[in-house]
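Just one protein chain is left out here, and the rest sit where they should.
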Amino acid sequence: MTRVKRLTIMILAVAPAIMVGCAGQPKHVAEPPTETEKASDSVVVVMGMNSEPEAGFDPAYGWGAGEHVHEPLIQSTLTATTADLQITNDLATDVGSSDNGLLWTVKIRGDVTFTDGEPLTAADVAFTYNTVKNTSSVNDFTMLDKAVAVDDTTVEFHMTRPFSIWPYTMAIVGIVPAHAYSPDYGGQPVGSGRYMLKQWDKGQQIILEANPDYYGKAPQMKKVTILFMSEDSSFAAVKAGEADLAYTAASFAEQAIKGYSLFSAASVDNRVLNLPAIPFDGEKGNDVTSDPAFRKAVNIGLNREQMILAVLDGHGTPAYRACDRMPWYNPNAVVEYDQKAAIALLEQAGWIAGADGIREKEGLRAEVNILYPAGDSVRQALAAECCNQLKVLGIAAAFEGVGWDVAYDRAQSEIMTWGWGAHTPMELYNIYHTMSDTGLATYSPYANAAVDRLMDEALAADSLEKSYALWQQAQEGMIEDVPWMWLVNIDHLYWVREGLAVAEQKLHPHGHGWSIVNNVDRWSWSA
Amino acid sequence: MNVQAKEPARRPNPPRATPRFQINRRQFALILFLLAVLSLTAVAIAGDRCASIAMETDFTQKNLAPCLSHPFGTDWMGRDMLARTLTGLSLSVRLGLLTATASAAIAALMGSAAAMNKTLDALFSWLIDLVMGVPHILLLILISFACGRGFRGVVIGVTLSHWMSLARVIRSEVLQLKQSAYVQIAAKLGASHLRIVLRHMVPNLLPQFLVGLVLLFPHAILHEASITFLGFGLPPEQPAVGIILSESMQYLVMGRWWLAVFPGLLLVTGVLLFGVAGNCLRSLTNPASANE
Partner (left out) sequence: MRFVAKTSLRMALLLVCVSILAFALVSASPVDPLGANVGQAALGSMSVEQIAKLETYWGVNEPPVRRYLAWAGDFIRGDMGISLLYRRNVALVLAEKASNSLLLMLSAWILSGALGFALGIAAGMNREKTADRLIQGYCALIASMPVFWLALLLLTVFAVLLRVLPIGLSVPIGMESAAVTFADRLRHATLPALTLSVAGIANIALHTREKVIDVMSSDYVLFAMARGEGRRSILRLHVLRNVLLPAVTLQFASISEVFGGSVLVEQVFSYPGLGQTAVRAGLGGDVPLLMGITVVSAIIVLLGNLAANILYGVIDPRMRSGRERA
């Protein structure tokens, strides 16, 4: 063999070994590895892959807010929501608004320090709110003009318009330190909350440690490990006994796993069908669903209990509004399933069954398309089950998966399966209120001036209680018009290791992530 | 008395020199080819017939193991897996036909154009290097993304990424033909370009082209299944094989292995049948290759 050949072959043989050796080095700075013993004050929780805050623990980039609202454990908030979604104070000692609703004055406690030793003052609060107003990628702060720190313990919020439910927004904004905030804050957060970030392995896990200087009750769980996995990996982790609490879906729930039990958290994570309420004008609207009798008929003609049994294996509750069981909910929205009454309504309105069983009114066939987002299996199943149930009523329905790029446009003229559920009444406003430029609601064409007016008044109300009453009044119009047909609230399911006492959960919002650990500091192990 | 040569002793009923029905290799290839084509057509038709059953959901029947009424079991929405798989396979076969034909047409055009013209040839080799510089699946993802990720994206993506090797083959064939004696003689004798192409080139190209076309099918089908599996193709309620297999991934952990194994086996069988058909076609049209 020539020298060149021998050399080349030697290099080729050695290079892979070198590369493989390099690839095997652990990527992290070597911290002394802590043993994963089963301590009585540590817990391992598994969440979905989407729960990992890609942009870090920065309130401006979705930590605590956005698609899935939860308490930002690393930071403190001014207010907090209670188990029944009322407002209570956290950092704030006093919250008041001016008569015209354009000025909110909040007094905060003076004994709070960040984990780096610096005291938390009103200047930090003002800094936080002014920052999130400018940079927030997931929250709407257009109602805030500016936040001003009057002195060390008083903050003034100057609003651009009256916003009576401002405390609900304050409940999800974590306060960041002005002296330690930079674009890299997300990876090295400093806060005053119950926990500190100990370690973050991107794509794999987060380790939180209790904050020893916390101003409130000391956390009972000193170490919380959060793992991010897909549904089947989560299931595998539970079967291997590696997790203490792991999220799961209804399809896995029928399995029996030794040493674990199924924990079900009620939620307001709802699924709903929008029914376009205007006739088709070329762009928006739907001739079949624009008939108010049609909408009312299908609302009482759908068997929600059967849907829950079939699709969710019983792990759910019927939904009649976006905000079931929350303080601003109007319980008159509940309807009884009555197939006969539904058919009677349809026939009275002129929808007569033809030879093939499908109804027709003045030549228009009762044919609808139910869309669902292509990646979502629960919505797909709900759409399929709705189609089956509508067929019984004499309505021809087919279900179709669409990507989000076309979904919003197509939903203007077709039925689509949505998911909502937030801890603020603002969601009702966003769904039902008309936009000023089109005169119709945003996601599905609908307009009711009385509903609009009442919701505007609710926002301008001068107390939370008064605003709750106004929100409820506004819902009377929705009950009559049924522009959105709410289907189910999906229970959030978890496998829990025996012996772990999970503290009482407030109603989970949309999304199956961090809300389970809202009160992880109150969890405990029994023996 | 006649002195006759004594005939050598013969066994009473000697076996025939050749058995009554002997199939030579060529006939065997032909029969195999016809069988493969027949099976694939049967699948395509059966799948089409099952289409409506494949879409029917019935949540009371969900997650059943294989049994008499549901030989492949049912899926998580209660749809019969056999009907769904057959429909999906039929869809794949038809999609494969469409994309492979389109791809082959592109290959024929590009290949011949490259052979005819020097600048086109340079452009051609540049284009091939360009397209092959990006890994195949990544190219498919990009094209499908550019077309909005639906059915159209899959068809265009698979069509535009398979023409290269066949085009190369056609190019070298046409180049060779251009130099061959009879073509040059025909040109000297005054035959028009068109006549040369039609009478001399096409009949010689056709066998290679057809074989290449049929051998494109398996690739087209596999890539279509792959890209659908990743989530770039049809919406999930459609019974495409890639979707069936990606849905089955969830249930493997729970032990429902039949949701992945049976549909996959049917797909592999389909692809194998296409491969068999292609190889038979090749040995039929190019007898020399039968002895490779």
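As written, the chains take the letters A and B, and residue 1 is the first residue of each chain.
Following the convention adopted for this analysis, a residue touches a chain if its C-beta (ideal position, glycine included) is under 8 Å from a C-beta of that chain, and two chains touch if they have at least 3 such contacts.
Computed from a predicted model, the values in this text were never measured in an experiment.
*Asks:* Which residue among A:Asp41, A:Glu156, A:Glu209 or A:Glu242 touches the omitted chain?
*Replies:* In the complete complex, the chain left out is touched by residue A:Glu242.
*Asks:* Using the touch definition from the top, which of A:Ala210, A:Ile431 or A:Ala474 touches the missing chain?
*Replies:* Residue touching the chain left out of view: A:Ile431.
*Asks:* With the full complex in mind, choose from B:Asn63, B:Thr101, B:Ser226 or B:Thr285 the residue touching the hidden chain.
*Replies:* In the complete complex, the chain left out is touched by residue B:Ser226.
*Asks:* For the chain left off this view, which of A:Asp232, A:Asp287 or A:Glu476 is in contact with it?
*Replies:* Answering carefully, the residue with contact to the hidden chain is A:Asp232.
*Asks:* List every residue of chain A that touches the chain not included in the displayed model.
*Replies:* 4-5, 8, 16, 19-20, 23-24, 26-34, 36, 44, 54-56, 61-62, 66-67, 136-140, 142, 186, 199, 201-205, 207, 225, 227, 229-230, 232-233, 236-237, 240, 242-243, 373, 403-405, 407-408, 418-422, 424, 426-427, 430-431, 442-443, 510-511
*Asks:* For chain B, which residues lie in contact with the unshown chain of the complex?
*Replies:* Touch with the absent chain occurs at residues 129-130, 132-138, 141-149, 218, 222, 225-226, 229-232, 242, 245-246, 248-249, 252-253, 255, 257, 260-261, 264, 267-268, 271-272, 275, 292.
Keep in mind that, in the parts below, only the chains that are shown with their structure count from here on.
*Asks:* Please tell me the distance, in whole Å, between the geometric centres of chain A and chain B computed from their C-alpha atoms.
*Replies:* Once rounded, the distance between the two centres reads 47 Å.
*Asks:* For chain A, which residues count as touching chain B in their complex?
*Replies:* Interface residues on the chain A side: 231-232, 235-236, 251-252, 255, 310-311, 374-375, 377, 380-381, 384-385, 387-388, 399-403, 405-406.
*Asks:* Quick one: which bits of chain B touch chain A in the complex? Just the residue numbers, please.
*Replies:* 57-60, 63, 76-77, 148-150, 231, 235-238, 247, 249-254
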